[in-house]
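The other protein chains are all here in position, but one chain of the complex has been omitted.
After this line comes chain A, so read on.
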Amino acid sequence: MNIVVCVKYVPDTGSQPRFTAEHRVDRAGGRLSELDEYAVEQALRVVDTVPGTRVTHLTVGPPAAAEALRRALAMGGDAAVHVSDDAIAGSDAPATALILAAALRRLSPDLVLCAMASTDGGTSLVPAMLAEHLEMPQLTFASEMSLDEGGTVRIRREAASEVRHLAAGLPAVVSVTDRIGDPRYPSFKGIMAAKKKPLETWSLADLGVPAGRVGAAAATVVDQITARPPRAAGTIVPDEGEGGRRLAGFLSEQKFI
């Protein structure tokens, strides 16, 4: 089984991310998207159950995005591919999906694993776009995933109004949620081993993706970005036996009761 996990290098959620003058996300001081760790974990669980499974981590991003790959490799897996090219800067979801799809064609996986969303853009567009480009079935927002010997992947998806069980033959694109099982922490041994695992860097030319289709040629433009004003400080009262009544007073003033 050949698994490719798509991982993204994102700004740390702990700090308020910023935009550059070109309206791009400032990726300085980033990390492996927290949600992608759940996808990496699922790949590693397949390794434990299906002998001969090979896991490759794939990212599209600036030079620093290699850190996300090293972090994923420290959790486990065999190799990593970093698609990096100056022309990629400023790419939107369609451009990113186009590049990822080209890299995936070259890696020809049986299973493509993604997270439900990136923690920066958070659009959930890329997994569905990959399925469309690669003409693979998509099984998205999986809160449970299993593979059987016949090459069928099954998932559970919790939609707002119903629970769905979906299945598809391989190759397939699967995206997972944070309910699928906690990701492991890289061990010290894992971190050391990751430094020696092969990490290849591919350019757009290597993939035959025309530079004119990505980056500045994105299908969307951002015209304006403004920081939202911080919320005005509120009234905080200690409960000295009247807290519930005082709150009722506030709600009544605001016409909620």
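The definition used in the following text is that a contact is a pair of C-beta atoms (placed from the backbone, for glycine too) under 8 Å apart; a residue touches a chain by one contact, two chains touch by 3 or more; residues count from 1.
Definition applied: contacts and distances are computed from a predicted model.
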Quiz prompt | Undepicted complex member, UniProt protein name, chosen from "NADH-quinone oxidoreductase subunit H", "Electron transfer flavoprotein subunit alpha", "ATP-binding cassette domain-containing protein" or "Nitrite reductase large subunit NirB" | solution = "Electron transfer flavoprotein subunit alpha"
Practice problem: Sort through A:A97, A:V112, A:M145 or A:L204 and give me the one touching the missing partner chain. | Solution: A:A97
Quiz item: Which is it among A:A66, A:A89 or A:L166 that touches the chain not included here?
Solution: A:L166
Exercise. Tell me where the left-out chain touches chain A, residue by residue.
Key: 13-14, 16-17, 19, 35, 92-94, 97, 116-117, 119-120, 122-126, 128-129, 131-133, 135-141, 143, 154, 158-169, 172, 177-179, 218-228, 231-232, 234-239, 242-248, 250-252, 254, 256-257
